[in-house]
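Could you have a look at this structure, given as structure tokens, before my questions?
Of the protein chains in this complex, all but one are displayed in their positions.
So, chain A:
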Amino acid sequence: MIEVHDLTKRYGRKTAVDGLSFTVRPGHVTGFLGPNGAGKTTTLRMILGLDAPTRGTATVGGVPFRSHRRGLRHVGALLDATHLHGGRSARAHLSALARSNGLPARRVDEVLREVGLTEVAQQRVGGFSLGMKQRLGIATALLGDPPVLLFDEPINGMDPEGVLWVRHLFRRLAAEGRTVFLSSHLMTEMENTADQLVVIGQGRMVAAESLASFAGRGSRRSVLVRTPRDAELAALLTAAGARVESAEEVDSGVRTLTVTGLLAEEIGTLAFDHRIILHELATRTASLEDAFMELTADRVDYLAGQPR
């Protein structure tokens, strides 16, 4: 369990994190979402006791993380996969960390096997790809078998097979009853992994709720239909319980229907049954991405043409 209350961090005049309050519960994968520069990493660093908050508190398992003399049995964290000494082997890196916390040496072999780095354990990590460094970072986090795990952008640089593996791992860790807190600026990543969300923008809270209810805040899912017999189809769709908005395209004069409440398959079947020809039938998806963009639109720090 991670509890954050009124957490604030100022660097001079710049407020990086402004009054965040949220709770991350065990047994779930909780996504920590926000545009680049929103303050995610600063928040994680305060939870881990690396940075002292200007105001507010962050506790893990009811106590500030810094009050522990050794950390690996309490929290596992991957902040940045490149936080390594390139001259050391993966095994030496993990062995030193295990030893510092009085963990048995066999834990090193276990986590190396878990992340699939056993074969390259003796190689110097300077030669590792980013994906392999991410795996080593995850191995580091798992070393102390901790009840709370934090990962900052863990899938950066991973190949598709690695991404699938890591998603499965996060779900498994949560199913074991652990608290899994996972930051990303990629909404799509959360869609496939998290079931709870904490969303921030410009250091402030945007939302803290289940992924499903967060998705519900965005534009409703809709199906775009184009047909020459639009009025006829609109009536049929309305009768079938859908909500239909009709609009005329300015330049072409073609009428399109925006349908909510029916799936594309159902609309297609209905049109076929009534021998109505369709010129276009398209589901407007990405409602989660929409929700994210809508809610964080005024909270993006670095706009470069397009937000993210």
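We take it that a contact is a pair of C-beta atoms (placed from the backbone, for glycine too) under 8 Å apart; a residue touches a chain by one contact, two chains touch by 3 or more; residues count from 1.
Heads up, the rule we're going with is that contacts and distances are computed from a predicted model.
J.: Per UniProt, what's the omitted chain called: "ATP synthase epsilon chain", "Protein FixA", "Xanthine dehydrogenase family protein subunit M" or "ABC transporter permease"?
T.: "ABC transporter permease"
J.: Just one of A:Leu142, A:Ala174 or A:Ala208 touches the chain that is missing; which is it?
T.: The missing chain is touched by A:Ala174.
J.: Among A:Arg10, A:Arg73, A:Arg204 or A:Arg229, which one touches the chain that has been omitted from the display?
T.: Selected residue, touching the omitted chain: A:Arg73.
J.: Of the residues A:Ser100, A:Ser129 or A:Thr269, which one touches the chain left out of the display?
T.: A:Ser100
J.: Considering the entire assembly, which residues of chain A contact the chain that has been omitted?
T.: 1, 25-29, 45, 48-52, 61-62, 65-75, 77, 79-80, 82-89, 92-93, 95-97, 99-102, 140, 144-148, 171, 174-178, 191-192, 195-196, 210-212, 215, 221, 285, 287-288
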